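Only one protein chain is missing; all other protein chains are in place.
The letters A and B name the chains in turn, as written, and every chain counts its residues from 1.
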Amino acid sequence: MDLNTGFRDPEVAKRLIDSIAATSRTPVKIMEVCGTHTVAIAKNGLREVMPDSITLLSGPGCPVCVTANRDIDTAIEFGRVPGVVLATFGDMMKVPGSYSSLAREKADGRDIRVVYSPLDALRIAADEPDKQVVFLGVGFETTAPTIASVIRQAKLQEVGNFSVHSVHKTVPEALRALVNDPEVKVNAFILPGHVSVIIGLEPYRFLASEFGVPSVITGFEPVDILQGIHMIVQQFESGRAEVEIAYKRSVAPEGNPAALAILEQVFEPADADWRGIGVIPGTGLAIREEYADLDAAKRFQIDPPEVKEIAGCQCGDVLRGVVLPFECRLFAKSCTPEHPIGPCMVSSEGSCAAYYRFTDYGRS
Amino acid sequence: MCLAIPAKIVSIGELNMAEVDILGVSRHVSLDMTPEAKVGEFVLVHAGFSIQVVDEAYAQETLETLKQLDIVGDEIGPPDAAESDA
Partner (left out) sequence: MQDRILLAHGSGGTMMRELIEELFVAEFGDEALRRMDDAASFELPAGRAAMSTDTYVVSPLFFPGADIGRLAVCGTVNDIATSGATPMFLSVGFVLEEGLPVEDLRRIVVSMREAASEAGVRIVTGDTKVVDKGHGDGVYINTAGLGVIPDGIDLSGSYAKPGDKILLSGTLGDHGIAVVSTREGLSFSTDILSDAAPLSAMVAAVLDAAPDARCFRDPTRGGLSSALNEIASASGVCVVVDEASVPVRDQVRGACEMLGYDVFHVANEGKMLAVVPADGADAALGAMRGAPYGEDAQIIGEVIEGTGGRVYVDTVFGARRIMDMLVGEQLPRIC
């Protein structure tokens, strides 16, 4: 069987869609936490084939969208240090900070380079010994272990001109903040499949046991997403609340122990500032003391300018699922992908961008 | 979360690096996080790393179950009750 196309089978999808429609009776608000889920749902038109009882809300699972202005401003300051190459994932280039963006800085002549892997950034450091390569570490638990691995490699190989600025975040405690938030009304979670590949099922246990919220770890192909929704609806209709794995071919209950070990060797929990939510204790990943010499924040004296928040931007409400993107006052008016005001519109997997690009909602 | 796609391991070289194939596109990825992965297995590739071996048997089983789904009433949770949590 083909792992790529098997989970896009339209007939299997149809069965699931029909079954969901037949089973779902009670209105249920399901939050897809992960930005990649938001885009997959929009691109496959899955929202349109849901029965009226189901509302799909987008959550804060876009690591780009939840990067605070201050963190972007800091990245920009690294890029302004003479002799520094700022290496970054492409996702971060267009995100606006308080005054500028990495794309604008590149246009102004700063040496900012897009890489597909942190390994590529390490290679740049090896190839250009006269430059200081600073890698902007963005992403959740799916991505952080890859940066951890590269940090270990850099230390082992004594690469002196490589460092990382970590704005990595972790997901489970952010979900706790969401269910504790009185403004957030979510009945169930579609849990992020690839974060769960790394962390497994255990960290989400509290969602069901403490808060009674059905939660299903779901993959990203259309059939995966429909299966996840189906399992949620079944739980909800039968009054159960469990944490289940739909994405069995990739997620083991214990996660990936090798990846977790690498992660824990290099990073330790810290507080993190989530755009729109605020500081959530223990959801950041800071580089441990043993690897301090690879921490860009310690190698360079960076003094970012005063943070300027964007007036009128409702990204924070969108990220918490309190409003749907087209309910934002600025959506499709002053805020469009061509003229984005907040990161939800500019990020490739921001909820607002997904709605704007793939649907007619909120437009005349 | 984020983009990770299944790729087949074609060969394994030094320093835990492997050559993988995605629909005919080949790339080198690190096996640091999946040290037991073997040639011929499928792995999920994210940002230049293999993050998990994909269990083809589970994939097959899931699809088979879904294909036989009854429109009303079928439970399609994992058959193994120990997987889920209450």
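Structural remarks
Criterion: a contact is a pair of C-beta atoms (placed from the backbone, for glycine too) under 8 Å apart; a residue touches a chain by one contact, two chains touch by 3 or more.
As the structure is a computational prediction, the values presented were derived from the model and not from experiment.
Note that the undisplayed chain, when the full complex is considered, contacts A, B.
Here the missing chain is touched by one residue of B:33, B:47 or B:69, and it is B:47. Between the chain not shown and the residues A:115, A:272 or A:294, the one that touches is A:115.
The chain that is not drawn here is touched, among residues A:13, A:246, A:285 or A:335, by A:13. Interface with the hidden chain, as seen from chain A, comprises residues 4, 8, 10, 13-14, 17, 35-36, 42-46, 48-49, 62-64, 89-91, 93-94, 103, 113-116, 120, 124, 139, 143, 222, 337-338, 347-349, 356-360.
Residues 1-3, 5, 22-28, 45-47 of chain B touch the missing chain (whole complex, contact as defined above).
Following the convention adopted for this analysis, only the chains that are shown with their structure count from here on.
Within the complex, the chain A residues that touch chain B are 1, 3-4, 6-7, 9, 11-12, 15-16, 18-19, 22-23, 33-37, 61, 63, 89, 116-120, 139-140, 142-143, 145-146, 149, 192-195, 197-198, 201, 205, 208-209, 223, 227, 230-231, 234, 240-246, 248-251, 253, 256, 258-259, 262. Put simply, chain B touches chain A in their complex at residues 1-6, 23, 30, 32-35, 42, 44, 46-49, 51-52, 54-56, 58-63, 66-67, 69-78, 83-86.
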